[in-house]
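The structure follows.
For this depiction, one protein chain was excluded, whereas all remaining protein chains were kept in their positions.
Order as written gives the chain letters A, B, C and D; numbering starts at 1 within each chain.
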Amino acid sequence: MPQLSTKNIFSKYRYWLTIATPQSVWHARFQRVYIAWLSFSKNPIAMTGLYIILSLLILAMFAPLITSGDGTSQELQNRLLAPSANHWLGTDELGRDIFDRIVWGSQITLYIVILVAIIVLPIGLLIGTVAGYIGGWVDTILMRVTDIFLAFPRLILALAFVAALGPGLDNAVLAIALTAWSPFARIARAETLTIRNSEHILAARVQGASTTRILLHHITPLCLSSVIVRLTLDMAGIILTAAALGFLGLGAQPPMPEWGAMISSGRQYLLDQWWVPTIPGIAILIVSMGFNLLGDGLRDVLDPRSGEG
Amino acid sequence: MKLIKRGVYSVLALVGLTFLCISSVAYAKTPSNTLVMAKSISDLITLDPAEVFELTGGEVICNIYDRVMMFEAEDLTKLVGGVAESYKISGNGKTVTFKIRSGQKFHSGNPVTASDVEFSLRRVVHLKKTPSFILTQFGWDKDNVDKLIKATGPMTVSVTNNSDFSAGLLLNALSAGVGSVVDKKVVMSHEKNGDMGYEWLKTNSAGSGPFSLKTWKANELVVLEANPEHRHGKPKMKRVILRHVAEPAAQRLLVEKGDVDMARNLTPDQIKGLKGKKGIVIDNNAKAGSVYMATNNTHPILGNADVRKAIRYVVDYEGMANSFLAGQYKVHQSFWPGGLWASLENNPFKQDLTKAKSLVSKAGHGKGFKIVIDTLTTAPFPEIAQSVQQSLSKIGVEAEIILSEGKTLWPKYRARKHELIIARWSPDYVDPHSNADAFAHNPDNRQEAKLTGKPAWRTSWDDKGITALTEAAARELDLVKREQMYLDLQRQFQQTAPFTFMFQSSEQLVRQDRVKGFVSGANFDLVFYRLVSK
Amino acid sequence: MGLKTPLGLEGMVNKSFPPPIVGQLFRLFSSLILTFIGLTAITFIIGRVMPADPVLAIVGDRASREVYDAMYLQMGLDKPLIQQYLIYISNVVQGDFGKSIMTARDVLDDLIRFFPATLELATIATLIGVFIGVPMGVGAAVYQGQWFDHLVRVIGLFGYSVPIFWLGMVALLIFYGWLDVLPGPGRIEVFYDGVVNPVTGIILIDSALQEEWEVFWNAVDHLILPSTILATFALAYIARMTRSFMLDQLNQEYVLTARVKGLKESSVIWGHAFRNVLVQLITIIGLTYASLLEGSVLTETIFSWPGIGQYITTSLFNADMNAVIGGTVVVGICFVGINILSDALYKLADPRARGD
Amino acid sequence: MIDARDLSITFGMGASAVHAVQKVSFSVKQGESYGIVGESGSGKSTILRALAGLNKDWSGELRVKDVILSRKRSIDFYRGLQMVFQDPYGSLHPRHTVNDILNEPLIIHKFSDRERRINQVLKEVGLGSDYRFRFPHQLSGGQRQRISIARAIIISPSILLLDEPTSALDVSVQAEILNLLQGMRAAHNLTYILVSHNLSVVAHMCDRLAIMNAGKIVEELDVEHLRQKTPEHPYTKQLLQASTGYDRSIADTLEWFD
Partner (left out) sequence: MQYLLNVEKLSVSFETPKGVVDAVREISFTLGKERLGIVGESGSGKSQTGRAILGLTSKNGSVSANHILFDGADLSRMTERDMRKIRGARISMIMQDPRYSLNPVMRVGEQIAEAFRVHTRASRRQAKDRTIEMLNRVKIREADKVYNLFPHEVSGGMGQRIMIAMMLIPEPDILIADEPTSALDVTVQLQILSILDDMVREQGMGLILISHDLNLVSSFCDRVLVMYGGQILESLNASDLNNAKHPYTRGLLNCLPSLERQGELAVLTRDPKWLEGGYNIP
């Protein structure tokens, strides 16, 4: 029996991933992802983004191992300490370790990102594709509603929703989602309009496919990529909005280490203890930069039509 | 690379233009005849003295209007006549007759007469705005007030007390904002639909105080202008500007740079950073404001007397007072602030988690429970709440904090829907009854009674004995006995009330050293600008 | 002979034809009305389900029951919601937006006071975004893959990713606190207040008209920092979109045609490609402008800028719903208005869109 | 088999209305291959789309297998009639594999022997089962068009509508596809309607053809007449002349159409 070195296994998988004659649907899909990955991984900017998001994930997953506490334990005698060996990023106004709080805060950031995506994607896709494909008065009504939400000052609408629902992280996320779906509906609709008269949709109609089938199997997968790209790019905006709500006291409630709220409560220390508001600011900057980079890269991979490269 | 060059040039041109603008600035720091203060004035919603009940509003009308009775800037401990030169109390102690100082003039030039005083007091009762209770508690209502408050001559006004309360309390009450004397002619000339000039006076002034209102732009600034005709003489500052700066950090920058003469809302940590800076002075003024915690008696767990007691032992009073509250709050555990007449200066409670824990176990909640802490969004409330939360967690109580603006917090409190609330209080006038009436007086605890103005009712604290004691103290004419009654009341209150009074506030003013003579009294509406010089 | 369109009829299935002018006016009008109704209705409902109590906002937390009840009735809160809404709408139609609790003034007066401040800030920010962002984007596209392109990308990324409230604070600290080259927060030094009569409400214009140059320059100084901070996002967005549009256009065949003609590269870029980019940019700039008008809340907060964003936000916290609705409607109508305007400009700039 | 009576198709309304097809009548017999020739904008594809139910703005009478068609078509209708489109790049869903593409009509029409049919049809269009799990972008233009044809015939329809099936292909590939289509018709006894602007292609493929111009059929003739170059209508003559290559003398006789 021939001995298989790791190199052999590797090249075997590579062969399997690139062979021109895939043997099953899953094989074909794996190949597709692999090819996309190849072009994605050649893009250093996109990879930087991916690394940032991956680090965020790792931070969030291993928060209990990385940190010494849960980020909420106070030591009033150790308030506002500058970064040092004991407290890598210093301590805040209640003597909490800022590094711990940043690490635990990554979970909150992820939570916001995931929850918003889960809410926004289906709503935007559903409204956009239905409006775009069916057209007529359905389109008119749906788009009018979308326009109203678009015309609403976004942060103010979010503020109003949180004010109505009561402050808190979940409500903030819900409010952001309620204000964030409208651009996605617009994109999905625009995308649908260009797709709906393409010959493969006509072909599906001639095969007798129902409207639901066309929407789900034909149009949605095509809208998905541009919507996902936009969502990734918007994630930065969403994180910033969540942070802004936190900043205005309507997002995560204390002592949750939400980064925006950390800036908010730390902002009075900017002059004398710069690290208190600055470090969460940089954390937000890095993560939203990560999403932006990733979004750029995804666009290059998923949406080669656009000129940005 | 020609294109890039072009781009670079245009950017350079823009940058150059920007710096041109900058260099054109000759930094005019504040003019020498103007006092500029950085302060958060978002609470300012009205300037009608019959309605003003907010901190900033109280301060502003204190400088626009003279009141019937006053604590004057020169001596804040003595209640003296303001608009009234003297008063006489009738034999039965029910009627007080005021003699109006002659030669006083309103900003309009109209003389101040008895009919203005009569109008001003009656107006408060008729308009029935929030602070009107300060007067109506003396048994006045819109039907009888025209009989009970009367100008008996051009310069004399008689005021008849229709309640059991003492005349001393009445005199104190007339030193509150509702005791401000407004210019009847001017106000009535702006009357609309029988509103006694209310809509107009909200945003305008018609007083006889040292300053008149020039501009009020909500959330932007208030500009006051000196009244050269004031009875104490012309104030040294020609103008006083309250500039709205919501961000404490911005306030700090402004005062450090000399762009304002005074910063009013700095946090202790910021003040620590300013200490020793050249040209900057920090003043400490004791204030009558309190920070307290209220538990809801209708709550199944918090209603328990032992749990309430345990909470008193949970709070890390010293820890907070020595860290983030240092300099602006000191520990004070009774409802009437320290340093005043009838103050109780003992602080019997200290953080004692073992004791707290055993009290909670005794109440049968040793396994711990969950509660919600409601508090305000502004410093230092979130920090206090987090400290309390942390301490509670050590005796097994898991607390969730909700920060809200007052307008969201108060409805919850007033509807008895809170669990544990951390809030603040300032007396309406300088008499212990002001606070006792709110915290220790609950004559009708039924839900439908809706005594929503009283924290005692809000927490559903139905203690007949305490209520009776409060009423008796208010009636007592003998000052020595009265003081003793308030001390007793406070001691009982400390042990049994669903309120944990934690801190008394102290104002830290940061000013340029050339600014002198700013007088800030214990109460929020006793802030005087007229002695300020630069 | 037969009708010929460049696309061929097959391509025109289901394509809507440009409606006549009456139809467009109708659409414009109806979209304004619908936006207005939608905005007011949503805000109204939010205002009523909010836990903040507008009555308490007026009477304060210590008000007695009687005082509270009297105000409750006076504000008409006892009526059914729909009736309250209808009353509100009928007042608005008569030009009465009600009174603000917070400022004790008519909401309309407040809007006239606060909106120009935001308009001033957003306009300057948009101008900065356009005049710096567009050349940056064009340059990046022309020098795709070179250092200038990377620089623009990094700047764009930063502008996209930075939390504006944080950047504002840091900028204030650096330029005012440390370097002392720019003034602190506020729209103008307070003691200049009242020197200039508000005519348009835009201090730059008013002071220039009244030749109060000291005030003018003071206002300019105060504008630099907040407008630059506000412009970061706009600049990033505009530069990025310009770059992408430009790359798109540079790949078009007409650009090749222009080169075949022997045109200089600068004429090819600015005379041909950029003219097409400009058409697309109109929408983007309009959108940016609208979003700056509504998105200046945080900048206004940091810089104590008495603008409409801050007005709406503070009103919201104070349950001052008349002010919130009024402000939202103004901003929303502006949004729709700018969109319609940029649509019209687009039609003017792009001959293909001018359906005649 | 297929009858059109007074078929008119109008897009838009009022002044801006476009009368794409005006009162067109024709009929196609069972097993026949019928061509429609015309230049761009003549309305030829529009007719095909109306027939396939992709266009609802028509009036007149359409009949397939003696059933009068309504605007909404049933699934059964599509069971008997399929269509092949012009653009081999646009007519296949870019995110579906060949397997997905071929499977879909089988699912819609509830076939149970899907596996067998897919393999068989792939063989029939000259692509082995190696191609089954590829995505369209992994195929050449000719291969894609083969998949389009496979998709159309996999549910064994009796009528195939061909909308310029080779105009986007190189001539060498065109030949292969035309041969394939010829073979299919013979093997499955299909009825074709072929729309093209290329007279040679139509002449090669069809028995009978209609010449369209500006929404009208100007002439209907059988392929023999075309071969002998004896059409009657001047437009047909012009088209015929123009199709044979560049000839200066002919070019000078042509009318401008703009």
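To be clear about the criterion, a residue touches a chain if its C-beta (ideal position, glycine included) is under 8 Å from a C-beta of that chain, and two chains touch if they have at least 3 such contacts.
These figures come from a predicted structure and were not determined experimentally.
Considering the entire complex, the omitted chain makes contact with C, D. Check D:E39, D:D57 or D:E219 against the missing chain and you find that the one touching it is D:E39. Residue C:N276 is the one among C:T40, C:N276, C:S291 or C:S304 that touches the chain not shown. Looking at C:Q74, C:S90, C:N197 or C:T257, the residue that reaches the missing chain in the full complex is C:T257. Those residues of chain C that touch the chain absent from the view are 4, 6, 144, 252-254, 256-265, 271-272, 275-276, 279, 349-352.
If you put the missing chain back, the residues of chain D touching it would be 39-40, 170-172, 174-176, 178-179, 182, 197, 199-201, 203-205, 226-227, 229, 238-239, 242-248, 250-252, 254, 256-258.
Rule of thumb we're sticking to: only the chains that are shown with their structure count from here on.
For the interfaces B-C and A-C, the C-beta contact count is higher for B-C.
Put simply, the C-alpha centre of chain A and that of chain B have 46 angstrom between them.
Residues of chain A in contact with at least two other chains: 163, 166, 267, 270-271.
The set of chain D residues that touch two or more partner chains comprises 49, 54. For chain B in complex with chain A, the touching residues are 247-249, 252-253, 267, 269-270, 272-273, 316, 319-320, 322-324, 377, 379, 382-383, 385-387, 389-390, 400-405, 408. Every residue of chain A that touches chain D in the complex is listed here, in rising order: 20-25, 27-29, 32, 198-200, 202-210, 213, 217-218, 221-222. Residues 49, 52-54, 73-75, 77-79, 81-83, 85-87, 90-95, 97, 99-100, 104-105, 108-109, 130-131, 133-135, 138, 148, 151, 155 of chain D touch chain A in their complex.
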